[in-house]
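Structure first, then comments.
With one protein chain withheld, the remaining protein chains of the complex are depicted in position.
Our next item is chain A:
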Amino acid sequence: MSIFPKSLESMEQALSASTLRQRVHSANIANVDTANYKSKKVDFQAALDTAMNNQSLSSYKTNDRHLSFSNESSTDKTEILTNSSTKYNNNGNNVDMDVEMAELAKNQLWYNAVTERVNGKLNSLSSVINGGR
(Lines give C-alpha, C1' and ligand atoms only; values in the text may rest on other atoms or scores of the structure.)
Protein backbone atom coordinates (compact mmCIF):
# COMPACT_ATOMS: atom_id res chain seq x y z
CA MET A 1 0.00 0.00 0.00
CA SER A 2 1.26 3.40 -0.88
CA ILE A 3 0.86 6.13 1.73
CA PHE A 4 0.63 8.85 -0.87
CA PRO A 5 -2.79 9.19 -2.50
CA LYS A 6 -3.01 8.61 -6.23
CA SER A 7 -4.40 12.08 -6.77
CA LEU A 8 -1.11 13.59 -5.62
CA GLU A 9 0.55 12.16 -8.69
CA SER A 10 -1.97 13.61 -11.11
CA MET A 11 -1.72 16.97 -9.37
CA GLU A 12 2.01 16.82 -9.81
CA GLN A 13 1.46 16.38 -13.54
CA ALA A 14 -1.07 19.19 -13.55
CA LEU A 15 1.60 21.44 -12.04
CA SER A 16 4.17 20.52 -14.66
CA ALA A 17 1.63 21.07 -17.45
CA SER A 18 0.89 24.47 -15.95
CA THR A 19 4.61 25.27 -15.89
CA LEU A 20 4.85 24.39 -19.56
CA ARG A 21 1.93 26.67 -20.40
CA GLN A 22 3.55 29.47 -18.44
CA ARG A 23 6.67 29.02 -20.52
CA VAL A 24 4.80 29.06 -23.81
CA HIS A 25 2.88 32.23 -22.89
CA SER A 26 6.14 33.88 -21.76
CA ALA A 27 7.66 33.04 -25.14
CA ASN A 28 4.66 34.47 -26.99
CA ILE A 29 4.86 37.69 -25.00
CA ALA A 30 8.62 37.97 -25.52
CA ASN A 31 8.15 37.55 -29.28
CA VAL A 32 5.26 39.98 -29.65
CA ASP A 33 7.30 42.24 -31.96
CA THR A 34 9.17 39.52 -33.85
CA ALA A 35 8.38 39.52 -37.54
CA ASN A 36 6.70 36.36 -38.82
CA TYR A 37 6.47 34.81 -35.35
CA LYS A 38 3.40 32.61 -34.95
CA SER A 39 1.78 32.24 -31.57
CA LYS A 40 1.99 28.90 -29.79
CA LYS A 41 -0.26 27.23 -27.29
CA VAL A 42 -0.23 24.09 -25.22
CA ASP A 43 -2.75 21.53 -26.33
CA PHE A 44 -4.90 21.56 -23.23
CA GLN A 45 -6.81 18.40 -24.09
CA ALA A 46 -3.60 16.37 -24.29
CA ALA A 47 -2.38 17.88 -21.02
CA LEU A 48 -5.68 17.02 -19.35
CA ASP A 49 -5.68 13.48 -20.72
CA THR A 50 -2.20 12.78 -19.41
CA ALA A 51 -3.04 14.30 -16.04
CA MET A 52 -6.31 12.39 -15.70
CA ASN A 53 -5.38 8.99 -17.05
CA ASN A 54 -1.83 9.16 -15.81
CA GLN A 55 -0.88 7.58 -19.10
CA SER A 56 2.56 7.82 -20.54
CA LEU A 57 4.08 6.73 -23.80
CA SER A 58 2.55 3.41 -24.79
CA SER A 59 4.84 0.82 -26.27
CA TYR A 60 4.01 -1.40 -29.20
CA LYS A 61 3.90 -4.98 -27.96
CA THR A 62 3.88 -8.08 -30.12
CA ASN A 63 4.14 -10.40 -27.14
CA ASP A 64 2.54 -9.81 -23.78
CA ARG A 65 5.80 -10.60 -21.99
CA HIS A 66 7.33 -7.50 -23.53
CA LEU A 67 8.08 -4.77 -21.07
CA SER A 68 6.16 -1.51 -21.28
CA PHE A 69 7.61 1.93 -20.86
CA SER A 70 6.68 3.08 -17.39
CA ASN A 71 9.17 5.79 -16.58
CA GLU A 72 8.37 8.14 -19.45
CA SER A 73 7.78 11.61 -18.14
CA SER A 74 4.24 12.72 -18.84
CA THR A 75 4.95 16.25 -20.11
CA ASP A 76 6.60 14.72 -23.17
CA LYS A 77 3.17 13.86 -24.44
CA THR A 78 1.76 17.36 -24.10
CA GLU A 79 1.82 19.01 -27.45
CA ILE A 80 2.70 22.59 -28.28
CA LEU A 81 0.61 23.73 -31.22
CA THR A 82 1.47 26.59 -33.52
CA ASN A 83 -1.35 28.73 -34.80
CA SER A 84 -0.23 29.72 -38.28
CA SER A 85 -3.63 30.33 -39.85
CA THR A 86 -4.27 33.89 -38.71
CA LYS A 87 -2.44 37.13 -39.36
CA TYR A 88 -2.71 39.79 -36.74
CA ASN A 89 -0.07 42.29 -37.56
CA ASN A 90 1.53 43.86 -40.59
CA ASN A 91 4.75 41.95 -40.01
CA GLY A 92 3.16 38.49 -40.06
CA ASN A 93 3.03 38.17 -36.30
CA ASN A 94 -0.19 36.84 -34.82
CA VAL A 95 0.34 37.15 -31.06
CA ASP A 96 -2.78 38.57 -29.41
CA MET A 97 -1.52 40.37 -26.32
CA ASP A 98 -4.92 40.45 -24.57
CA VAL A 99 -5.37 36.71 -24.94
CA GLU A 100 -1.83 36.04 -23.74
CA MET A 101 -2.26 38.19 -20.64
CA ALA A 102 -5.62 36.62 -19.79
CA GLU A 103 -4.20 33.13 -20.23
CA LEU A 104 -1.21 34.06 -18.07
CA ALA A 105 -3.49 35.19 -15.23
CA LYS A 106 -5.69 32.14 -15.60
CA ASN A 107 -2.75 29.78 -15.57
CA GLN A 108 -1.33 31.45 -12.48
CA LEU A 109 -4.58 31.08 -10.58
CA TRP A 110 -4.88 27.47 -11.64
CA TYR A 111 -1.33 26.76 -10.51
CA ASN A 112 -2.07 28.36 -7.13
CA ALA A 113 -5.25 26.33 -6.76
CA VAL A 114 -3.48 23.04 -7.49
CA THR A 115 -0.66 23.95 -5.09
CA GLU A 116 -3.27 24.67 -2.46
CA ARG A 117 -4.81 21.23 -2.98
CA VAL A 118 -1.42 19.50 -2.82
CA ASN A 119 -0.85 21.25 0.50
CA GLY A 120 -4.28 20.16 1.72
CA LYS A 121 -3.56 16.55 0.84
CA LEU A 122 -0.17 16.65 2.55
CA ASN A 123 -1.67 18.27 5.63
CA SER A 124 -4.36 15.63 5.99
CA LEU A 125 -1.69 12.97 5.47
CA SER A 126 0.44 14.41 8.26
CA SER A 127 -2.66 14.60 10.41
CA VAL A 128 -3.20 10.87 9.85
CA ILE A 129 0.47 10.11 10.60
CA ASN A 130 0.28 12.05 13.86
CA GLY A 131 -2.87 10.19 14.86
CA GLY A 132 -5.11 13.22 14.67
CA ARG A 133 -3.00 15.33 16.97
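To be clear about the criterion, a contact is a pair of C-beta atoms (placed from the backbone, for glycine too) under 8 Å apart; a residue touches a chain by one contact, two chains touch by 3 or more; residues count from 1.
We adopt the following convention: contacts and distances are computed from a predicted model.
Colleague: Under which of the names "Ornithine carbamoyltransferase", "Flagellar basal-body rod protein FlgC", "Urea ABC transporter substrate-binding protein" or "Acyl-CoA dehydrogenase" is the non-displayed chain listed in UniProt?
Modeller: Of "Ornithine carbamoyltransferase", "Flagellar basal-body rod protein FlgC", "Urea ABC transporter substrate-binding protein" or "Acyl-CoA dehydrogenase", the absent chain's UniProt record names it "Flagellar basal-body rod protein FlgC".
Colleague: Among A:45, A:112 or A:127, exactly one should touch the missing chain; which is it?
Modeller: The single option touching the absent chain is A:112.
Colleague: Counting contacts across the full complex, list the positions on chain A that touch the omitted chain.
Modeller: Touching the missing chain: residues 15-16, 18-20, 22-27, 29-35, 37, 40, 76, 79-82, 97, 100-101, 104-105, 107-108, 111-112, 115, 118-119, 122.
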